[in-house]
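Omission of a single protein chain aside, the complex is shown with its protein chains in their original locations.
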Amino acid sequence: MSSPPTKTTKNKTTKTAPSRPRDHLSPEDHLEILKQLYLARYFDVRLIKEKRRGRLTGTLYSSHNQEAILVGTLFPLKPSDWISPIHRDMPAFFLKDMRSGWENPDRMGMSIEEVCAQVWCKVGSPGRARDNWSHIGSRAKHIIHSTSMLAGTIPVAAGVVLADRLNGGDAVVLTYNGEGSTAQGVFHEAINFAAVHKLPVITIVENNQWAFGTPLELGCPTPDVATRADGYGIPGLIADGQDVFDVYDKVMEAIEWARAGKGPSIIECKTFRAYGHGDHDDDRAAKYRPQDEVEKGRSRDPIAVCKRYLVERGYLSNADALAFAAENKGAQEAKDDDFPPDVVAYMKKGVDYAIASPSPPAEEGGMWVFSD
Amino acid sequence: MSSPPTKTTKNKTTKTAPSRPRDHLSPEDHLEILKQLYLARYFDVRLIKEKRRGRLTGTLYSSHNQEAILVGTLFPLKPSDWISPIHRDMPAFFLKDMRSGWENPDRMGMSIEEVCAQVWCKVGSPGRARDNWSHIGSRAKHIIHSTSMLAGTIPVAAGVVLADRLNGGDAVVLTYNGEGSTAQGVFHEAINFAAVHKLPVITIVENNQWAFGTPLELGCPTPDVATRADGYGIPGLIADGQDVFDVYDKVMEAIEWARAGKGPSIIECKTFRAYGHGDHDDDRAAKYRPQDEVEKGRSRDPIAVCKRYLVERGYLSNADALAFAAENKGAQEAKDDDFPPDVVAYMKKGVDYAIASPSPPAEEGGMWVFSD
Amino acid sequence: MAATQEKTKKNYLTAIREALDEEMERNPDMICLGEDIGLLGGAFGVTEGLMSKFGTHRVYDMPISEAAIVGVGVGACLNGKTVMAEMQFIDFISCGFDQIVNNLATYHYRTAGEVAMPMVIRGPAGGYGGGALYHSQMNEAWFAHSPGIKVVCPSTPFDAKGLMKAALRDKNPVLYFELKQLYRWSAIDEVLPDEDYEVPIGKAAIRREGRDVTIITYGQNVYHCLDAAKKLEEDNIDAEVIDLRSLVPLDEAAIVQSLQKTSRAIVVNEAPRTCGFAGEIVARISETAFQYLDAPVLRVTRMDTPVPWAHSLERYVLPSVEKIAEAARSVCRF
Partner (left out) sequence: MAATQEKTKKNYLTAIREALDEEMERNPDMICLGEDIGLLGGAFGVTEGLMSKFGTHRVYDMPISEAAIVGVGVGACLNGKTVMAEMQFIDFISCGFDQIVNNLATYHYRTAGEVAMPMVIRGPAGGYGGGALYHSQMNEAWFAHSPGIKVVCPSTPFDAKGLMKAALRDKNPVLYFELKQLYRWSAIDEVLPDEDYEVPIGKAAIRREGRDVTIITYGQNVYHCLDAAKKLEEDNIDAEVIDLRSLVPLDEAAIVQSLQKTSRAIVVNEAPRTCGFAGEIVARISETAFQYLDAPVLRVTRMDTPVPWAHSLERYVLPSVEKIAEAARSVCRF
């Protein structure tokens, strides 16, 4: 035993253009993807500002700099597919099935109003403000509700698609996880089960290098989290988490694999957490994370990366690319006019609704313990 | 994603002789190993007979046909190394550190008397008959006590060697597990932690193809359980569990790796469960397991395999090999004179002690809840 | 001819198996998850025959992964299934604990009623069999303390079948404790009704009427209490024995009604004493029936120890007929 085993998981990006799933996207799709990146970023920026103004009570787990993962994973889904987002994935709730139309009331995603009502802790939330932050979901919209317990939703996801298969469906499910969460026992139990039964469970690992105050190497023994897939004999892909199209390609591969009945996979998206773990951690994070690491990690803004690609491909003019300069701006710097007006207006509807929505009546605290 | 990832774990047996750890064993060591196989087998045979005569109350989890794993993993250990056996590893308790002398009262293994007293549920057990079957241990002898919860002792093993390292020791720890147990969440948590800190935790997987009534493929998605190692970037070796020397070689490799500070490893020993899961399951097992599978699985008796090798190497004469014909005999068939007399005598001491030992006084039921 | 044929009595285990079988038949959306429940038919044979009858897509031999068993069940319920999840021994439920108390039990609450969780988690429980620390537990109190799960524990074949049916038709998660010592205890075999029936969750049964003291219990201790009641006749004490059958929800009315008559009570169960369900009953009585009490309510429970292996030790820590009778005498003397 003189050398450690060679690694099977490698970045499978280096294919040539013709077979890339992204090439089936229309020019409009490309622009829509950029728009969704703006929306995800604006949502986050807006909430951070609201929180600083003292208008929100909960902790904010910013998805800044990680938006390409959300947009890139959600865009390839069918409406009937399932997802289970966690704390850092708030925009996923409304980005799901955005392709069916931002204003379409029947789309299989939450409305911005519902999501904002949740953030504002109002009764208009799909969970009527009974559990906090990202712990919402919707059976109707095929969004799994999570608890706080990290990785705890992966077995649930497996059960959902098990049932779906029994019902003759062909849905896949995407579960979202931080790299730190992959250390949980239930991560193993669930993926093992899914692999045994070749269930269409796609585990998205948002590897932002930090789990709260703990760096990757103290939570995971291998430099790539995708390596965890090797233990189950399932594909482990690595995507550039700053590049929405690379994420899109990898997820599309995984979806096809899963829908064909070949089973689960893990997609590691390499990224970097822009701020503290939550907004309460911003100041401390500045101490435990080296400044140069932070600068490097934030140097490839997903909006900028996307724009560059769109310009290269001729989908976006240079002038349009410069029009809304949200990229490379912190939450405080970024102004409303750094974003397309329809993005700002969309969010405004959500915020207005949330503010108008009442707090839940106290007696509801005692309700719904049991179903009758 | 057209093909599943290639497998990194392969059987590393096919080395040429000179570098094999076994070649450092003396002729006497080779004969001692055969003797230990006899002893492990005789212990099991004897208990099955005692149980059939109604003299034992607990369930017996026979290690018949799996003895090469116990002897082959324990022989290369230093006295100060740690082990944590589970239900199918009863002989491990007394086989540990047998090289320091079967009768040596200071050796770092349990006496046959202690182990028999446990089986007979008597106060002479190291655990004073407070918990059943294999749930004994000894801090003094570096044997970790297990609970029933499968894989639950792996984190304990990691903690033991973590502490040992802090104390300046160089001990390794072997944990024993069935292939079915590797599906437990805590298996993942513990090996992940050990891998992060490169702790000398060697996970022995006795892959006997069945977990109670569940075949391998319903518990593990890959044909080789050693593949689980790939997920942690640690070595996963496969040994022929019927061949005590192959097991010895692989464990020796893992021990050197671990003592050199290179971290944990998993050693899968391919074997086959001879009987039912426990003796209560013998009749049902005959129904859920195809008869030809059972016959094939039992066709390479570890005693026979060992003898053949010893004869080939010239350590054992053909005549001596025929002298005690325990191999290929079921528990009912095998007679005392199929075993070397000193093996039978050794066990007899244990049984006599156990029978003479009293049941624990009732009041002890209320004792030792807390330490004072 | 069939009419005159004597009906066969059935044991507790068969009663559970029949309920599972009939509900699998009745409800095509029901699936079963557990270790060794299919090919083998379960460690005790409770699920024997289910896989061959209903197929591998309705009966799953799961990996040894209690958290995944529960979590997968939660997902299946979320997507329209009814789930029976077996714990091979109820002791191993601790390995799936988080999924039960934080995910399954709270799902309906968190979603303001959007999602129901029709799951039954069942498994062999209880001591008195030499099973030692990890094959003897009665850990119902952990779950009674976790809002959102119903908890039942039948003591007869009739109740075992009827409560299982009720549990599998309930929209809420139900923890169903079965006593492995009762599985094949022929003394309690019963003829079961031919027709479909349920035993409603939340209703206690009076196993023996009496005027002097109420003995409140459930599970296999019911039989210890009945034996103790017989013994107490010698002391001219006429004991009433209540078998709760359901712990959550609890039939408080049955308890209060009995206390109005007897004014004295003891509570018997085999779980560890501190924070066990016996204590809960004492507290409920204090809150709802204090005015009827002529004596303190005493508990006969396991000592605050694990269940040890050796017979001598196990008997020492668990409730016994003698300990029950003695406690009853003591409250009657008060």
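Every chain is named by a letter (A, B and C) in the order it is written, and numbering of its residues begins at 1.
Quick note on the criterion: a contact is a pair of C-beta atoms (placed from the backbone, for glycine too) under 8 Å apart; a residue touches a chain by one contact, two chains touch by 3 or more.
Just so you know, these numbers come straight off a predicted model, no measurement behind them.
J.: Relative to the complete complex, which of the depicted chains are touched by the chain excluded from display?
T.: Touched by the chain not displayed, across the whole complex: A, B, C.
J.: Which residue from A:G109, A:G180 or A:P200 sits in contact with the chain not drawn here?
T.: If we include the chain that is not displayed, A:G180 is the one touching it.
J.: Out of B:L34, B:L95, B:V119 or B:V156, which residue would touch the omitted chain in the full complex?
T.: B:V156
J.: With respect to the chain omitted from the figure, which of A:V45, A:A129, A:A226 or A:A239 is a touching residue?
T.: Spelled out, the listed residue whose C-beta touches the missing chain is A:A129.
J.: Extract the touching residues of subunit A with respect to the undisplayed chain.
T.: Touching the missing chain: residues 57-58, 121, 123, 129-132, 135, 147-150, 180-181, 183-186, 211-215, 218-220, 284, 288, 359-366, 369.
J.: In the complete complex, the non-displayed chain touches which residues of subunit B?
T.: Touching the chain left out of view, subunit B contributes residues 126-128, 130-131, 135, 137-140, 144-145, 147-149, 152-164, 166-167, 185-186, 189-190, 192-193, 196, 364, 367-372.
J.: Taking the full complex into account, what residues of subunit C touch the chain not shown?
T.: Looking at subunit C, the ones touching the missing chain are residues 91, 94-95, 97-98, 101-102, 106, 109-110, 133-134, 139, 141-142, 144-148, 248, 271-272, 274-280, 282-283, 286-287, 290-291, 295-299, 304-306, 308.
Here is the rule we use: only the chains that are shown with their structure count from here on.
J.: Between subunit A and subunit B, what's the gap in Å when you average each chain's C-alpha atoms?
T.: Using C-alpha averages as centres, the distance is 46 Å.
J.: Counting in whole Å, what is the centre-to-centre distance of subunit B and subunit C, each centre being its mean C-alpha position?
T.: 38
J.: By residue number and range, which residues of subunit C touch two or more other chains?
T.: As it turns out, subunit C has residues touching two or more other chains at 62-63, 65, 67-68.
J.: Going by the touch rule set out above, which residues of subunit A reach two or more other chains?
T.: Residue numbers touching two or more other chains: 185-186, 189, 192-193, 196.
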